[in-house]
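I have placed the structure first, in the form of structure tokens, so that the comments after it can refer back to it.
Shown here: the complex without one of its protein chains, the others still in place.
A and B are the chain letters, set down in written order, and residue numbers restart from 1 in every chain.
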Amino acid sequence: MTLTRQTVLRLALAAALAPALPATTLAQQGDILIGATVPTTGPLSLTGKQYLNSLRMAEQDINAAGGIGGRKIRIVFEDTQASNSTAVNAFMKLAQETKPAFYFLSSYSTQNLAVAPELKKIGVPAMYAGGADVVAEQGNEWMFRIRPADSVAARGMVTAATTILNAKKPGILFIQNDFGQGGANVAAKQFEAAGTPVVGMEAYGQNDKDFSAQMLSLRAKGADVLVLFNYPQDGALLLRQAKMLDLKMPIVTSSAALVPAALQLLSPADLVNVWGVVDAYMDASVGDRMKDFVERYRKMFGTDADPYGLAYYDGALIMAEGMRKVGLDPKALRDWIAGLRDWPGIGHVYGFDAKGNGVRDLAVVKAKPGTKTLELVQTVKVD
Amino acid sequence: MRVRDSLLAAVAILAAGGLLSLGLADYSLRLLNLSVISAVAVIGFNVAFGLAGLISLGHAAFVGMGAYTLAILTTKLGWSPWLAAPVGVAVTTLFAALIGYPLLRLRGHYLALATLGLNVSFTIVTANWIALTNGTNGISGVPPFAVAGLAIDDERRFLWLGLVALAVVAAAAVALQRSRHGRAMMAVRDDETAARMSGIDVTRTKVAALCLSAAAAGLAGVLFATHVRFVAPEDFNYAHSIVYLAMLIVGGEGTVVGAVIGAALLTFLPEWLRGLGDAYLAFFGLMMLVILIFLPTGLIGLVRMAARLRFRRGAVATPRGAP
Partner (left out) sequence: MADFIQLCVNGLALGSVYALAAIGFVIVYAATGVVNFAAGQFVMLGTFAGVGMITQGALPLGLGYGAALAAMALFGVLFFVLVYLPLRKSPVVTIIIGTVAIGIVMQNAVLLSFGSWPFRLPSPLDGIMLQIGGAMITAHAVMVVAVTALLIGLIWLLFYRTALGIGMRAVAQDVEAARLMGLPVNRLLALSWVLAAMLAGIAGLLLGPMWFADVNMGDPIALKAFAATIIGGFGSLPGAIAGGLFVGLAELLGASYVSSAYKDLIAFGAMILFLLVRPQGVFGERIQDRG
């Protein structure tokens, strides 16, 4: 077939019309449909892929355990990209075409905020992992947070810096997004309250690649502990550049710099004098269920699991238990989750407060000398 | 003639959109609303680019300015959206006038990159002026418009509001295109020196074009803020400006219909392609490229070609009945 203008036009027309046909439900009758909006393209896909994998694993495990009263669950994924608007599109596509009984939203707070009003209209329970406190402050009764809120994480980092490292003149370096800005401000207030106000706060852009100006300026201000709020890649780059600049003070980094995707970029030397405040300590030594999760994840996907993904796995198991206990009625399921106390997940003990926050504990970790293997220093519980 | 065409455009938009609103469900309605909002912005962009030849890659900043003004006035000062909306449009227009005088001495890609820089600067400022904009957390809880106590807070109701706005903007754009001012803009675009010789105040014409374009963008921003009811710096970064340009080029530069078609296509296309899984955005880029290569005048060219084809066939059937 020669590619004339006309054939191309005809093809384009056909392509344009095809999706307008009513979408047929791919699921076999009887499957319980779950919607998940996660970023699988764009800059956030690094973390999004972990949620996708963990949820797939949870789906498999829940179905292997007999599903929900004999019915299988099926998770339908839609991409949010790195865009708030696309996140709402993805959510509404699911709401209209899949009509899920439950949702998993992404871990990006602005996407959560954009989707929140639509979720409220539909009235179906959802779990999300965005950290910004403002998401919960909105009081949307359908939303449940399965990760520590940013303020909790920030307080954990302050605790680590003041109690473990005995910081007297902390300096903060944060990524310029909702996570970094929010966390840095909470941390600064906490340091102030602890009687050790910060000597400096420096920001960097999400796409920055050189942090020497910020780090040197904090050193010049006499910071004795560096507290980092970062995402995975920039976190790894920060730790590496700190060593290149020969910074002597200890560094407290947030979870993201120590996820497998970031750790694989680092050498053991980059982790000397680095403390991480992570969502959950993930190591086979923690216990049977953690060992099982970590090992099976590696076998299934060829990469290591991270705490963010684990949160979604735990969340899916909470959902499944709720569905088994009270059925699919959204209101009943919501009430059951809201009343949940001391639910033993793999990563955390979950229990939801009035605002839907489910996690209040963190782990301080550190690499074993000369290796990249993390070991637990202590757990931090924030009330 | 001018009035008739404007009315025709407005009625066509209202009728087509109204018909669609009856049959569609929420997700498609949302995409339609996004298309309508983008179309308002792109029609504005067409005034600057299509008519006056100004490549402004800062259009998303204008949209953002309208959206942020409304969001700030309604959430922080408790204004009614009806009161905040005209202020949003006015602030955006004023801003365009202020930057217009110095910037519009630049031409072609210089103007394009200067306005791109402006857009980047806008994002930096909105992300860091926390006291005013809440920084990267954005502003949530923007109230919806309400008509006689009825909140326009679902997709179907919003579509009517959006369509009215689009119809007004489209009618105004058609009228402008046919007016003395529109012709002056086109004269400036085609040959600045000749335009100046024939007595046109080139600078003022350009600034006027930019201001009108910004006013439409500000209106689009106002609609955006009351539709999603959440604004964040990321919603108005420079990539969105490039998307507006792409919408106009894909639809058909220089025409109101092209602007509307382009806005709708580039909103719906990636969503339609979702079925392709992880590869859908790669396909989206490829399809855009194919359209550019095979339809150099945009989708509007397709419409024209179809019209010509029908006309030719009609002419064969009734050789003497040609109109």
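In the analysis below, contacts are C-beta pairs under 8 Å (C-beta built on N, C-alpha and C of every residue); 3 or more make two chains touch, one makes a residue touch a chain.
Keep in mind the model is a prediction, meaning the values are calculated, not measured.
Counted over the whole complex, the shown chains touched by the missing one are A, B.
Shown as candidates are A:203, A:294, A:316 or A:362; the residue that touches the absent chain is A:203.
Set against the missing chain, the residues A:176, A:230 or A:357 yield one that touches it, A:176.
Within the set B:83, B:98 or B:113, the residue that contacts the chain not displayed is B:113.
Residue A:220 is the one among A:65, A:193 or A:220 that touches the chain not shown.
For chain B, the list of residues touching the undisplayed chain reads 49, 55, 102-103, 105-106, 108-110, 112-114, 116-118, 120-121, 124-125, 128, 238-239, 242, 245-246, 249-250, 253, 278-279, 281-282, 284-286, 288-289, 292-293, 296.
Touch with the hidden chain on the side of chain A covers residues 41-43, 45-46, 48-49, 176, 202-205, 207, 209-210, 212-214, 216-217, 219-220, 232-233, 236-237, 244-246, 261-262, 264-265, 303.
Convention: only the chains that are shown with their structure count from here on.
With centres set at the average Cα position, the gap from chain A to chain B is 35 Å. Remark: chain B residues 25-28, 30-31, 34, 127-128, 130, 135-138, 140-141, 154, 228-230, 232, 234-235, 265, 271-275, 278, 280-281, 287, 290-291, 294-295, 302, 305 touch chain A in the complex. Those residues of chain A that touch chain B in the complex are listed here as 5, 8-9, 12, 15-16, 18-19, 40-41, 78-79, 81-85, 88-89, 92-93, 95-97, 109-110, 113-114, 116-117, 121, 132, 134, 138, 176-178, 180-182, 203.
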